[in-house]
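For this depiction, one protein chain was excluded, whereas all remaining protein chains were kept in their positions.
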Amino acid sequence: MSQPVLSITGLTVPLPYGADRANAIEGLSLSVGANEIVCVVGESGSGKSVTASAVMGLLPPALKPSAGEILLQGEDILKVAPARLRALRGSRMAMVFQEPMTALNPVLKVGEQIAEMLEAHAGRSGREARRSRVLDLLGDVHLPDPPSLAKAYPHQLSGGQRQRVMIAMALANDPALIIADEPTTALDVTTQAQILKLLKELQARRNAGILFITHDFGVVSQIADRVVVMQRGRLVEEGRADEVLTRPRDPYTRMLIAAVPSAEPPPARPRQQAAAPILAVRDLTKTYGGRGLFGGGRAVTALDGVSLALQPGETLGIVGESGSGKSTLARCVARFVDPSAGHIRIGGDDIALLPPRELRPYRRRVQMVFQDPYRSLNPRRKVGQSIIEGPMNYGLSKEAALARAARLLDLVNLEKGALDRYPHEFSGGQRQRIAIARALAMEPDVLIADEAVSALDVSVQRQVLELLEDIRERLNLSILFITHDLRVAARLCDRLVVMLGGRIVEEGPTAALFANPRHAYTQALFAAAPKLRLAAS
Amino acid sequence: MGRFLAGRLAATLPVMGVVAVIVFLLLRLAPGDPAAILAGDAASPEQIAAIRARLGLDQPILTQFLSWLGRLLQGDLGSSIISNQPVAKLILERIEPTLALATTTIVFAVLVAVPLGVLAAWWHGTWVDRAVMAVSVLGFSVPVFVLGYLLIFGFAMQLRLLPVQGYVSITEGLWPFLSRLILPTLTLSVIYIALIARTTRSSVLEVLGEDYIRTARAKGIGETQVLWRHALRNAAVPVISVIGLGIALLISGVVVTESVFNLPGLGRLTVDSVLARDYPVIQGVILLFSALYVVINLAIDLSYLLFDPRIRY
Amino acid sequence: APGPAMAQAKPVTIRAVMHSGLRITDPIITTAYIARNHGYMIYDTLFATDASFKVQPQMVKEYSVSDDTLIYTFTLRDGLKFHDGAPVTSADCIASLRRWGKRDSMGQKLMEYTASLDAVDDRTFTLKLKQPYGLVLTSLGKPSSNVPFIMPKRIAETPADKNVPEEIGSGPFRFVKGEFQPGLKVVYEKNPDYVPRSEASSWTSGAKVVKVDRVEWLNIPDYQTAVNALINGEIDYIEQPPHDFLPILKAAPGIQIINYNTLGVSGMLRMNWLNPPFDNEKIRQAALLAVNQQDYLDAQIGDPDYMVPCLAMFVCNTPNATDAGAPKTDLARAKQLLKEGGYDGKPIVVMQPTDLAIVAPLGPVTAQALRKIGMNVDLQSMDWQTLVGRRAKQDPVDQGGWNIFHTTWVNADMLNPVSNVGINARGKKGGFFGWAEDAEIETMRNAYALETDPGKQVAIAKAVQERAYAVGMYYPTGQFISPLAAGPKLKGILEAPAPVFWNIEKK
Partner (left out) sequence: MSAENRTMPSPVTSPLASRLATLPPALRHPGVLFGLAVLLIVGLAALAAPFLWTGDPILLRPRLRLKPPSSVAWLGTDAFGRDVWTRVVYGARVSLAIGFSVAASAVLIGLFIGLVAGYLRRLDAVVMRIMDGIMAIPSILLAIAMVTLSGAGIGTVIVAIAIPEIPRVARLVRSVVLSVRSEPYVEAAIGAGTRLPMLLIRHVLPNTIAPLIVQGTYVCASAILTEAILSFLGAGIPTEIPSWGNIMAEGRQSFQIAPWVILFPGLCVAATVLAVNVIGDGLRDALDPRTARRVGALR
């Protein structure tokens, strides 16, 4: 192998005083060769993003590397002058940031933002030349109609499109190194697949090295040449992708890989068919906007005559394209938004159009677990207070509510002491378990989980999924489970509905649907899911 | 957009209605009697009562309000009780100096405060930041009239660079016009600069922490460009809001500044007519102020469109 | 607009800052001094008082009094012309006097005794009295508010409680209507048609020769600014710079400080006779014994050069001056009177106008004096117009009434028992605010008005003053002189009981 594009040796970045560990990264060494894709995986907070920022010279001021070197084609990033560093950024190395929603400047047209990259590195001087180059780039990343797209603002693009704009920007000056930090976390599998394909194509064409950060093993297995595994700031394992995935040596790697849910639905659970569904939705329609005194602008039909039924003890999965109305459905059922028309029966009563005042008795029976566990807990209230709030609203005494909360914490595998701590003192997985405990404290009939595990890394995700499996058995709970991760759906759900454009396009038992998808969109969805070659667990 | 405009303009009516009612009640409940003022020192109660009757001040408040409203709807603001001049004429005569002062103040304040705020945010936590903040807070701490006197003392009396007082219309030459506005503008803009600079600082500071700033840096563009092109435009909306909110503040400040520098503007007209209980003039001026306020707020909301393409109406 | 002749050379303009802004342009409906000053600019008077308190003809060429002193015949000078070009006629004078007679206190009195006013011809008219009356010429030559200014008949026929529609007189200046901004700026230009008398100027009598093209009155509300502007040469004249600024003005090069009104100004402490405790004569006397004039003058003026300690109600250094009956501060006696009067400790409401710098200091001084003898004082700050509204209320204190307020008068208004409103003892029936009521004084005032012998008038005035102090009509808080300040370019500023702009040159 010739000189690597990027070679990091012995890099250590200390954390500021008072953090949970001394160094964000410690003695890290890794390299990326030309025309090579190196995937970095590891738990949340293991230092992946800090590594990426260090390479770009974009560490936050609080973090200063204390040892090691970062060679970009032989030049030490940590030692070069700021002007030189600026010259290197964007021309020799470029980065695709994790969050396409926030990484683009909302007030500048995307074309301008790409052109700025060219401008900054003088190479292409003429305004016209730059313009045509921008259009070429937009075409390269398979964006439709580049001339009009270049004039769009970021908020006018879908998540996938923005992600591709970021990539186009990164490629603008043919950099030798591309760093991509979890570029697909927020995307549904179809869009994700497009982007991965694109990256691979481009890399091959331009002979660049790519450092790709992700926690999705499906993605790793699809594109990685080599894999680097990080834990608590250290590199614990490194090797060729197929080797690491199929024959992991480090225990941590093995644990991670074992946590990846399989795409095969487990055998259907034996359940007795109840006579009446606990939740029945019929012809539910929701139109946003359009009304209002001074006109709310465009009207969006987010739900268009959706019907479904949920049996006691059943877990119903909802999958579908981004923007297909999944969250809207969940929020209508929980009555956080008012449906425009239709029926929602809980037990026997139709609550679809009840005024808020009369909803209170039903609130207890339907509980929701939100996608973002941190934001769904009031940061200023102790965990205990959050859990007992609901039961006490319905007349339980404080002692009884606390006793129940303690029991539930035990159920979700947290010690009792957790009651007196604040949400920020917990990890993401723990918080999600607290949120589940809070929902369960209401002793609901139906639990709605909207993307409740999407933000978690695989090991934590696995804990939460296990917890849900356990609880639904013990409490005979009905669950409406919304996800874009087909593996997760396959693992947990008894039945699945597939949504597209506000309608249900297909529905059936999980195994049957996986085996034999009939609707074209369902087929596309399954096809897009990354295939995995993993170590047998 | 059209509907938004129509809606907003429609919403001004209730606002102005509220203002009209509040002001009317406040004035009529306040003690003091323009008739007694007109009648003079040696007037008998009968003479005062006769004047009250002639002015219609002996009618029930509701009747007075309705007749004022009726005339207003015909576009008639009435006449000053004291000087007998039409209110519209009085206001027209006074509007120019106030408008001139307000404009120079806003322009000057923005030109100074925004760069100061940006600098402070950029040098966040350093002495530059602290100096800018200290200066702007200090500016905020000196009563307007004290500052006015100090400026007059320094620039007009000691250095003899500028005139002490007065107003000259721009039609009589740019320098005569400007020279008389410089000190009042400085005086009035200090508070304003403090307010805008602080808002700009915190707003830019917030934006500097955003992901797209990191993206911009990752492109390898210079820091100046990061600051002006990427940060400032995103920080604009709160800054514009505070400029808008500050206009109410400006109107209050104008009152004092106009007296100190003897500018024949609306602020003085307002104070004079309040002190003389010249009801029709006060009502007219306040109505104008509230209309102005509504229009300015609308303009500000519209200007958001310029800075943030995500905002639509 | 300035005529073509003026447009050629730059007009010589005096820029003057007056004590307040002109809003009401009718010197008959208001007693406001600014309106009086305005009146002297554009109107002329039949008679005028000179520096030795003698009444001299002004518009009148000659006059005669019948032997029974009941018929006065007046003949106007030649060539008197209003600014609209019309000649001044007897009819104009009669209408103007009638209107003035409805408003001015001396005018009202004169009209009481007047049987008729008749035109003999265009330039001659007569005033016929019902009985002999001593103050006919004194009234017609009255130097201060309300001055019987002569207006065209059509304007003088405006109801006496309505502002005149036009500012047209026959005086030495013309009002420039187009440049009038109420409360801000008044512009006068020289009246080229004015024919001055040949006598030397003395107060408001004699020649009124205008030596500049324009006079602009500006209202600069902040004296600090006005003083600075004068020093900087932006203005030429400040009518009444507060005394605290005089040291600065004196120190500034070329600034002249001129005591133009040697008669000066008097302060007045006025009690409300309708409300307890000052409905009780003993307590009013207690108050008069508690206060000390020197304190007022010190607080108000500060500079001894400009104060005239004086307890004469009809103004020191004038014919009627006397200190008869004047109280001497005596706290022990005051306390005793207070006890005798049965003061119950209820708070005394003293109104203090904080926006009127010359009156503002009086309230606190009174409060401190009354507290010293054990009165409970509620000193209430307010703006002058609130005070003006509130002092007209005859209600009890807890219903918006009041106990004490202070004001100041130009001494030209205080010279005799008839014109001095503080001595008006008619109570609620036409008395001045405070509504002092005393039949004895009213009788003496009438006697004074009817008395034609100046020596006897002086005796009556003395008796009135003694009685007025004894019943506690008011307390004079002291006389003072308010000088004017002028820039180095002004020459020839005249002494007068009101600021006048004729005879002033600007070089």
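We call the chains A, B and C, going by the order they appear; numbering starts again at 1 in every chain.
Here, a residue touches a chain if its C-beta (ideal position, glycine included) is under 8 Å from a C-beta of that chain, and two chains touch if they have at least 3 such contacts.
Worth saying up front: this structure is predicted, and the values here are computed from it rather than measured.
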_Given that one chain is not shown, what are the shown chains it touches?_
A, B, C
*Among B:Ala50, B:Ala100 or B:Val271, choose the residue that contacts the chain missing from this document, as touch is defined above.*
B:Val271
_Selected residue (touches chain absent from view) among A:His155, A:Arg206, A:Arg345 or A:Arg364_ = A:Arg364
*asked:* One chain isn't shown here. Among B:Ala35, B:Leu186, B:Ile221 or B:Ile286, which residue touches it?
replied: B:Ile286
*For the chain left off this view, which of C:Leu110, C:Ile168, C:Ile238 or C:Ala367 is in contact with it?*
C:Ala367
*Interface residues of chain C (partner: the chain not displayed)*: 223-224, 242, 244-245, 247-248, 294-299, 302, 352-355, 357, 360-361, 364-365, 367-368, 379-383, 386
*Which parts of chain B are in contact with the chain that was left out?*
11, 14-19, 22-23, 26-27, 29-32, 124-125, 133-134, 137-138, 140-146, 149, 153, 198, 202, 206, 208-209, 245, 248-249, 251-252, 255-256, 259, 270-271, 274-275, 282, 286, 289-290, 293-294
*Kindly note down the residues of chain A that lie in touch with the hidden chain.*
16-20, 60-62, 293, 334, 336, 360, 363-364, 366-368, 370-372, 374-381, 386, 389-390, 393-394, 423-425, 435, 438, 442
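Note that in this section only the chains that are shown with their structure count from here on.
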*Where the centre of all protein Cα atoms falls, which chain's Cα centre is nearest to that point?*
B
_So the centre of each chain is just the mean of its C-alpha atoms; given that, what is the distance between chain B and chain C in Å?_
40
*Measuring from the mean C-alpha position of chain A to the mean C-alpha position of chain B, what distance in angstrom results?*
49
*Out of chain A, which residues touch more than one other chain, so two or more?*
none
*Tell me, which residues of chain B touch at least two other chains?*
none
*What residues on chain B touch chain C, complex-wise?*
31-33, 36-42, 44-45, 47-48, 50-51, 54, 80, 82-85, 90, 93, 149, 152-153, 156-157, 160, 163-166, 259-262, 264, 268-269, 272, 275-277
*Name, in rising order, each residue of chain A that touches chain B in their complex.*
56, 58, 85-91, 94-95, 97, 99, 102-108, 116-117, 119-121, 153, 155, 166, 169, 293-295, 297
*Quick one: in the complex, what on chain B touches chain A?*
3-4, 7-8, 210-212, 214-222, 229-230, 233-234, 307-310, 312
